[in-house]
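Left out: one protein chain. Kept in place: all the others.
By letter and in written order, the chains are A, B and C; residue numbering begins at 1 in each of them.
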Amino acid sequence: MEYGKTLRPGLVQIRVLDLEKTLDFYTNILGLDIVGQTSDGRVMLKAYDEFDHHSVTLRKADEAGLDYVAFKVDSRDTLELMARQTLGFGYRVHEIPANTEQPGFGKRYSFKISTGHVFQIYSDVELAEKGPQIINPDIWSEQPRGMKAQRMDHLLLYGPNIAEAETFCKWVLGMFVPEVCNNPDGSRLASWITSANKPHDIAFVEFPEPGKIHHVGFYLNDWHDIGNAADLIAINRLELDIGPTRHAITRGQSIYFWEPSGNRVEVYAGGYTAYPDNPQRVWDASEIGRGLFYYSAELIPSFFENVT
Amino acid sequence: MEYGKTLRPGLVQIRVLDLEKTLDFYTNILGLDIVGQTSDGRVMLKAYDEFDHHSVTLRKADEAGLDYVAFKVDSRDTLELMARQTLGFGYRVHEIPANTEQPGFGKRYSFKISTGHVFQIYSDVELAEKGPQIINPDIWSEQPRGMKAQRMDHLLLYGPNIAEAETFCKWVLGMFVPEVCNNPDGSRLASWITSANKPHDIAFVEFPEPGKIHHVGFYLNDWHDIGNAADLIAINRLELDIGPTRHAITRGQSIYFWEPSGNRVEVYAGGYTAYPDNPQRVWDASEIGRGLFYYSAELIPSFFENVT
Amino acid sequence: MEYGKTLRPGLVQIRVLDLEKTLDFYTNILGLDIVGQTSDGRVMLKAYDEFDHHSVTLRKADEAGLDYVAFKVDSRDTLELMARQTLGFGYRVHEIPANTEQPGFGKRYSFKISTGHVFQIYSDVELAEKGPQIINPDIWSEQPRGMKAQRMDHLLLYGPNIAEAETFCKWVLGMFVPEVCNNPDGSRLASWITSANKPHDIAFVEFPEPGKIHHVGFYLNDWHDIGNAADLIAINRLELDIGPTRHAITRGQSIYFWEPSGNRVEVYAGGYTAYPDNPQRVWDASEIGRGLFYYSAELIPSFFENVT
Partner (left out) sequence: MEYGKTLRPGLVQIRVLDLEKTLDFYTNILGLDIVGQTSDGRVMLKAYDEFDHHSVTLRKADEAGLDYVAFKVDSRDTLELMARQTLGFGYRVHEIPANTEQPGFGKRYSFKISTGHVFQIYSDVELAEKGPQIINPDIWSEQPRGMKAQRMDHLLLYGPNIAEAETFCKWVLGMFVPEVCNNPDGSRLASWITSANKPHDIAFVEFPEPGKIHHVGFYLNDWHDIGNAADLIAINRLELDIGPTRHAITRGQSIYFWEPSGNRVEVYAGGYTAYPDNPQRVWDASEIGRGLFYYSAELIPSFFENVT
């Protein structure tokens, strides 16, 4: 099997408690644009620098959390092949016809992985009306707002048997694993996994409860914009989890905080350029405090708590 | 009395436990240059962007802390006038002849203020050999090292009766007070005081024990260099106190951490441009957590502890 | 005479050709706020981080350029003293009663200096309704717009006999001169002059025609915001003069460009902290290309042209 077939995580559906207040956060503070609303009242959003129809769907629910993440793959052939390989891997695969539930999206395949998370794959999606320019393009059409999120970037998921999830991402999704953290007995504590040059598209932490999410990460331009995001957290009286700080793992500069519905959000910048031929970085569990929070060099208690 | 007579805090003498290891921090990590050593073994240092002979003296001692801070004033006349006014204010004034204890420095007057700290004033000091260029000057002569501290910037002192100390700084030193924090009964909890456009040259927090210091602050160029300083704290395994963060008070971007002898150091950037005609900013004690640590919006316990 | 009496340049009145289009630049691109309109149709503006009533007045006229600059001084006593000293210096002084022509401003004195520019001084001005917060203040009330100009910062004026203008600024306005450029015969080619810690509040270049202005400079936070300003110049199809670049003189990071009426504007960040006791920096005229445009190290032709 080969790396490079999966392009990126292209869509997350997030559960929110107070749709109006939370939407205000995603649009006016984080800086996403509203693409539209589905017939059942969910709201579709995208970052200003994304080409595809939408990347975030908010669904009003009684509990915060992640419904699913969908990965875009590079062709219909790849999509069909991966669906078969997923079946072969032992997961039940459910087909979602085009334009069902997620306007603009082609056919998706949906399945639950070992960690209890619902993954989806798709190859086709309409371009957004308000994507980046392509003819003699300016760097943006409208000055980015608020935290100036450029794209939905990655997710950190918590659940059991992440070793299997990692294997699935490599064998079926064709991703590679730039960085891992191992327990003293050699088992995986955490894994950072990517499709191409970003240091991670998805990460897993071993956790007894299935299907939990630590955060969705949105990409900002640089450390300066991390500072700007921190200012906005303060001014808008959002609750900080940790940061501004840096991860030694991925090298990304980061803030974790809570949006109004209680989903943890990361704004993230920097990070190394990952290549599949580079040696894998390996962390000992005893060093993960430093690995995650390089400046304080301690694991904050909330890192293994408050996952939704 | 008039503002503008005091130029800036020009010299601090700091007690260190392990001179060699601590000196390695001040030179190779913080980025100061060694100016020389006194006959009794103290080490004189300066930042690359300071003109005067030296700004920091390290003295080996059994306890960390501050021996004294000396303020440069704008003329010999001012120096003599201030010495008389200090006497008139009720403090005992001690004259230190030129080139005594601090090579390169002219006559100093020394006195203890209400908070138990030793203040000094002087008007004359030799220029450093290795100061900024003045003829067709480049922006620096040698690429700044480590955290790239530009200057010794300010101090935060803890002690009793800061209201009197604030009055002394205004009436005798001719400084003004851009920002204060008051207790519910209207008494001062903290005060930020400056000679000119920097938001503070010195600050006080009311504290039962006299003569304590919270930190000496060194000025960095901007938020980017704050991030670089945080990287150096991590890589050199220095102990972080808090940050990178921002103060709403002064608006400065900041990290507090501990140098090897246990003195808390701040690296600081930004901050508003202060003017004596601008309204004074006033904080309620109940809001000081947000005022000091704008992002977490909570007072960390160490803020009233671990003062040396 | 003493430095420190003048606080800063607090008001400029600028002539614009197309008021509507130019106002769009000053508000939506540069980021100033409209304070109001005078009865004769001029528009008053201020930057988000200025406390006083307004700092920029735009007047529709047939030619771009500067009507006058007004300096705020620290007290009514100083104002009266300076008016008398200005007379004594040999300039005719004209009194402008409070609230005449510039709403919110107290009494001003107006006079023409050797370079042909109209200077004014005043000590009283009302606070703006929309100034920075002062009770438990956030760092701003409304996220800064566009280029995020923090304040009207300085001016560069062209005219004859700048040596006399420099002397006037020192002797009467109590300013000092951190940096100069001299011709081979020792005469002044240019002079940078300040009231306190900013490297310049005003600068002069010797020029045969009187009363010309090279640019008004607005202060941005840092080099990052200089880059953001350059992006906005590009996207809004404004005409660039030079930059992003750095001045070795003042060390400021800078862009010069043209607003829609043909006034050159500078956005400026950084710059050293000036002190009156520091040695004066001195440039040879032969090095002024490098001094002004440190990166290309050449004087661009427009530097001595296109002054309005």
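Definition applied: a residue touches a chain if its C-beta (ideal position, glycine included) is under 8 Å from a C-beta of that chain, and two chains touch if they have at least 3 such contacts.
Just so we're clear, the structure is a prediction, and the values are computed from it rather than from any experiment.
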item	value
Residue in contact with the excluded chain [from C:Leu30, C:Ala128, C:Ala203 or C:Ile233]	C:Ile233
Candidate in contact with the missing chain, chosen from C:His117, C:Arg188, C:His215 or C:Arg246	C:Arg246
Residues in chain A touching the chain absent from view	2-4, 7-8, 49, 51, 72, 74, 127, 131-139, 151, 196-198, 219, 221-224, 246, 248, 251, 270, 272-273, 275-284, 287, 290-291, 294
Footprint left on chain B by the chain that the document does not show	138-140, 143, 146, 222, 224, 231-232, 234-235
Residues in chain C touching the chain absent from view	223-224, 227, 230-231, 233-234, 237, 240, 243-246, 248, 253, 255, 290, 294-297
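Basically, only the chains that are shown with their structure count from here on.
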item	value
Chain pair whose interface holds the most contacting C-beta pairs	B-C
Distance-maximising chain from chain C - centres being C-alpha averages	A
Centroid distance [mean C-alpha coordinates] between chain B and chain A, Å	44
Inter-centroid spacing, chain C versus chain A (mean Cα positions, whole Å)	47
Centre-of-Cα separation between chain C and chain B, whole angstrom	31
Residues of chain C touching at least two other chains	138-139, 222, 224
